[in-house]
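Once you've had a glance at the structure underneath, I'll fire off some questions.
A single protein chain has been removed from this complex, and every other one stays in its place.
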Amino acid sequence: MSEQTLAPAGALRVNPTWIVGVLVALAALYELPDLLQDYWLRTFNSVVALAICSLSASLLFAQLGMVSLAQYGLLGVGGWFALRISHGLGVPFEIALLAGGVAAAIVGLIVGLPALRMRGLYLAIITLMMAGAIQVLISAFGFPDGGAGILGKSDTTRQMMARPFVADSDSAYFRYSLVVLALCYALVQAHIRSRPGRAWAMIRRGEVCAIACGVDIVAYKVWAFTLAGFLAGIAGGLLAGGVGQLDGSAFPASQSIMVFALTIVGGAYSWFGPIAAGLLLRAFPALLNDFHVDGNIATMVFGAGLLHALITAPQGVAGQIAGAGASLRKLVGGGKAAA
Amino acid sequence: MKWKSTLVGLGAGAIAACLGSSAYAADLKCGLSNGKAATGAPIVIGGIVSITGPDNFSSSGFAAKAYFDCVNANGGINGRPIKYIMEDDGWNPEQASQDAGKLINDEKAVALVGNMSFVDCGANQGIYEKADIMAVAGVGVPRDCFFQKNYVTTNAGPRVSNTKTLMYLAKKFPGIKRFVCFAPNIPNVGEWSCAGAVGWIKRNGGEAKTIVFDPGSLDATSIVLEAMAFKPDVISVSAPKGLAVPIFAAAEEQGLIDKAHWMGPASLYNPTFPPAISKAWDGKVWVDMELNSADATTPDNQNWRGVLDKYATPDLPRDTFSQAGYLAARVTTEALLKMDPAKIDRASVTAALRGVKRFDSDMFCAPWYIGDGPRHNPNHTGPVSLVQGGKLVPLVNACIDSQDPELDDVHAYEKTIGISK
Partner (left out) sequence: MPDFAPFFVSGLATAATYVLAAVGIVVLYRASGVVNFAQGAVGALAAFVSWAIVQHGGPDVVGWIAGILVAVALSLFYGRVLAPRLAYGDPVMRAVATLSFALILLGFIDYIWGEAPRKLRLPTDTSGFEWLGVRITYTRAVAFGIAATATVAIMTFLARSRLGLQMRALANNRDLSAMLGVRVLRADAYAWVISGVLAGVSGILLADLQRLSGIALTFAVIPAIAAAVIGRFASLPATVAGGLVIGVCEALLTPVPLIGPFRTAVPFLFAVIALLWMQRRATYVYR
């Protein structure tokens, strides 16, 4: 625990190279959609949604040390509500997205309540059980596709989810998703740098001390679960908008475990971690499929890669990249300490 | 002397083999059938199948590929070869959407042929409509495959499948009044696939019950018991074969083989199904067929076998799904051949395919078509088979036409293009 400081990793030190780097990255990202093939554009839409989902898992793990194996299930819940509201009320995409986020936040709250007293394995198991229950419900109800009634299942032609007014084409939608991703990061950072973040840090260090300092543990844990649920819901709405619909069979409990596992592999303590997790979850299988590698071989490679990462890299891919960056800086800068 | 007789035997065998294979190869009809390899600007055609995942759903795509390879070896499309690109969607709608984007926007395919996927129809409806590209699929299962302007399948679909098998059984065993249909709770597949048969028997004075089950459930015995509590005359296991086998096993365990007539839709019409259920089921399970028998000796069926033997691997199943893929490839090829080879692009191909108002093959029970209607379900007539001796034996040559009110609009459209009276 001593390696973890109370301040989050990647603390904001205004640094000219940092600003230039961000501007270059932004310019590249703006140009990127036009350079990419449609296959990759669609893949990256999924990557962004999964990155937000991974952000929600890493929020709980890095800030509070809590393992949630239900985040992909909550993504499904958010997607379900986003679809239902969008089809049923015909509201703009943004409202449907927020509605999905709020719904998943409420469900996240319900998941969080029993988990308040648990840590470690028991917490992970209870969230896994919740993911299993969500799986049963989702596969029984299916996702709304434009029909009437509570469940919204259509009798004839199915409807696709309406995309935002400003972002109908695939490349526009990708830029839109990136903006949403940035807003989610901003939301998380705003929490970390203010009161909730300090309270979470105290709870992480020691609950007894936190109580002694007057921190309401229950309230802040609940807040964390709700925020994580909200993020997962937003991710679900984004995914639904990207593909146009969601499939009831695509939300098994095992996917939630994969999201958590790859969040760790990506690096839960770094800002780049969730993005790395999203890339691993969606871009890597897409790469293998593009080269027509047998899907089962892709599964094996995936499992082997995950195992390797768990064996060799506690700080995750992001940590390895940061480490590589540090060694590079040492080589080039000669003596100047890494940031 | 021994070696002499061996030599004679070998010689006779070789001659017989040559005669046999040339009898196949010489008669292969693919496209122009002129034996000349096609060179020229390739025509890009795509296909989306499901290889990895709960089941390997890809024989339509591979059969279409075999046919297109044969066409390319026989003059192509008026000299232009077909470049067939097949993608795996792994039963994942996100992946299906990526594959569609790749085929349509990156590879600029003019049509999709031989699709076989549970998730493709639903996931890609938007992109197919937006690009106005036609997907001539081999096999469609969910409801979405039969309710789209841009999607047409050569198979009949599980709803039609169940309805006409029930109609056949009701005629063969008079007095059938109670019907139970098992369906997995896969959205747009389960209850919809039973609804036609359920509606038919209710309209004819009977009663019916649909039992929906979770595919992930490990308890087949309970649903079998729930079915028997309804005291049915006919039970349909309307599920993919992997999910159906445990249900049959549980029914056998409970001694229910003779307590009702058992049937299944065309998803069970597969050579691996009879060996997977025990011999006690011999003569007791009726399985629907969407196309004529895979063992028929009629000309087009023999052509299909010949094309697969020459251009596909031996492990590709010679089943109804690969028949469907072959037919999809053949109808597309014939439509393309009627076009000006210099003017083949997506819009003209879509128009040409929509202009297919009649397509005959001895593998179909009734003439097939595509047409320009808002939805397509051209195959709704077919025979029925019986599990016997570890195989599926087609029963009668008479074809049964599904009488499902949901098909009324299809029947009406057929009258306008002259397929039916």
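Chains here go by letter, A and B, matching the order in which they are written, and residues are numbered from 1 within each.
Here, a residue touches a chain if its C-beta (ideal position, glycine included) is under 8 Å from a C-beta of that chain, and two chains touch if they have at least 3 such contacts.
No experiment lies behind these values; they were computed from the predicted model shown.
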One chain is left out of this view; which of A:L109, A:I126, A:A167 or A:L187 touches it in the full complex? A:I126
Tell me which residue among B:P246, B:P341 or B:P367 touches the hidden chain in the full complex. B:P246
Among B:D55, B:E129 or B:D309, exactly one should touch the missing chain; which is it? B:D55
Given A:A148, A:V166 or A:L307, the correct residue touching the omitted chain is A:L307
Tell me where the left-out chain touches chain B, residue by residue. 52-56, 185, 212-214, 216-223, 225-226, 229, 241-242, 244-246, 249, 253-255, 272-273, 276-278
Where does chain A touch the missing chain, residue by residue? 1, 67, 114, 117-122, 124-126, 128-130, 132-133, 136-137, 140, 205-208, 211, 252-254, 257-258, 260-261, 264, 294, 296-304, 306-307, 310-314
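The criterion applied here is as follows: only the chains that are shown with their structure count from here on.
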Touch list for chain B against partner chain A, complex: 51-53, 87-88, 90-95, 97-99, 101-102, 104-106, 119, 122-123, 125-126, 144, 147-148, 185-188, 214-216, 375
Chain B-facing residues of chain A, complex: 37-39, 41-43, 46, 135-136, 139-143, 145, 153, 156-158, 160, 170, 239, 242-250, 252, 282, 285-286, 289-290, 292, 294-296, 298-299
